[in-house]
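All protein chains but one are shown at their positions in the complex.
Moving on, here comes chain A:
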Amino acid sequence: GGHGPYQPHEPGYGLDQPGYSPYEDEIPDPQARMLAIKNAKAYLLKTSTKSGLNLYDHFATMLTKILDEQPENTVDIIETISQDVKWAQFRKKMDTLRDEHLIPPTFEAAEKSKALFVKEVGEEDHEELDEEMGEPALPNVMETAFYFEQAGIGLSKDECYYILLAFKNLVNVQPIQTCRFWGKILGLEMNYIIAEVQLREGEEEEEEREEEEEETVAEEEKEMGEGEEEEKQKEKEPEPPKSTYKPPPEIPKEANGTGTNKYVYFVCNEPGKPWVKLPPVTPAQIVCARQIKKFFTGRLDAPIVSFPPFPGNEANYLRAQIARISAGTHVSPTGFYQFPEDEEEEEGGDTYEENPEFEPSPVAEMVESLAMWAHHVKGILKQGRCVWINPVQKSEEDEEEDEEEEEEEEEEHQEETGQPLLTLISEDEGMKNIPAWTAQASTNLIPEYSIAILQSNRWPGAYAFASGRKFENIYFGWGHKYSPESHTPALPPPAEAEFPTEPGITEATDPTVEEELAFKAAQEEALAEAEEEEDEEGEDD
């Protein structure tokens, strides 16, 4: 016998009958067996009231999947497979609409990258031009990448090549004389790839003129606007007190091609995206950038919300940080550059030229002593410029009234001097017990082919390498300076007094009772004296 009695809906129904147990040798009546199988199958085919699936189909799908994929140790992961099959079922049944054929962004980006590889039609003309000009304008990004890779610094080779192609596009579009891969600054949403560029001379003048025209138009509009306002104000009754705050005189930015604006910078978010030119930097922006510390978002038009309020948007902040990093970390082997001999060596000299008699020092020396490296970008003064300018000079242009006021309030602006160009980096101050630079050789195992690597500790992410006559600077980082102390934002200035102190509105303590009585007595005395005088006068008459 077996178990039983079985109900018709249970599997095994009919198997408890004598002769139908699976252990008997006789072949039982096929009809009953078939019935049992049908019952079992019917049970398996029963649709679940909750999910609409049935076990039979589920097993079938699962076994198909397992036999197709044949994973190892299937019995251990059978539950997960079962779950996955159920999830797949679920999704298909819910969607009565067909999915739109989504093109993932991968393919769009691939299209853009492919566009980089296309050679333009008019390129042969460009090549001839370049030969006439002399040095190639396109930087050898791959060579630089190779050297930095020896130190473990740099982007992946693919990205470097895309950047090289993007530079080619830049050179073809803009009138560029020299061009260099400055580095990459990371942002929250997107990153920036930065090119340091010198435009051909004619082009810069045109742009300056355009900028000046824009500025004068703006000034004229402002003056007209102010004239109208003044007329209206004279008609009004007493006005609320005006602020006596006089902003410090605006320090003019340095001319294009000198100081902080020596180079023009182009940025793009990714190779393939269009290059955008960054505006020249003003001293106010540099001074403010020194006081704030903000992440870049990756969008050039993003506002910078900070205190002190940054005069500009992210494009200006980016430009200011680029200027600071260049001034602080662009170095070359000592002696590679020299001051031009024909010009007098002024203290504020900004020009340098290559030294044809430069003898490269061996790598071991470059690593040992920091005196073998020199800055070739002028440092930025506290004022925000490389060359100091007296801000009070502007008062000659203002009206006479203003001049008088300014002379009274004039502070003594001390002339600031910075370190001259081509200072050795051994003069750079460290912070607490951390030197400003760390020098290493790229490898100790193979000294014949090692190169000297410099890392800046003041601007983490700034690197330089030197090998024989080749050297290069680069920056990979978030764009912030290192400070051993935490960043403390500037405090707001104390609130201005609303009204200037005048006797009419100054508070005084109320007189006490004694004072009042004394005053009254004094008044009465004066009255009495006056009456006596009048009486006297009356008597005279």
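Couple of notes before you dig in:
Quick note on the criterion: a residue touches a chain if its C-beta (ideal position, glycine included) is under 8 Å from a C-beta of that chain, and two chains touch if they have at least 3 such contacts; residues count from 1.
Note that contacts and distances are computed from a predicted model.
Only one of "NADH-ubiquinone oxidoreductase chain 5", "Radial spoke head protein 9 homolog", "4'-phosphopantetheine phosphatase" or "Kv channel-interacting protein 4" fits the UniProt record of the hidden chain, and that name is "Radial spoke head protein 9 homolog". Residue A:188 is the one among A:142, A:188 or A:528 that touches the chain missing from this view. Of the candidate positions A:11, A:335 or A:460, contact with the hidden chain is made by A:460. Across A:36, A:151, A:422 or A:466, the single residue that touches the chain missing here is A:151. Where chain A meets the missing chain, the touching residues are 71, 77, 80-81, 84, 104-110, 112-113, 149-159, 183-184, 186-191, 292-295, 432-435, 438, 442-443, 445-446, 455, 457, 460-461, 476-478, 480, 484, 486-487, 489.
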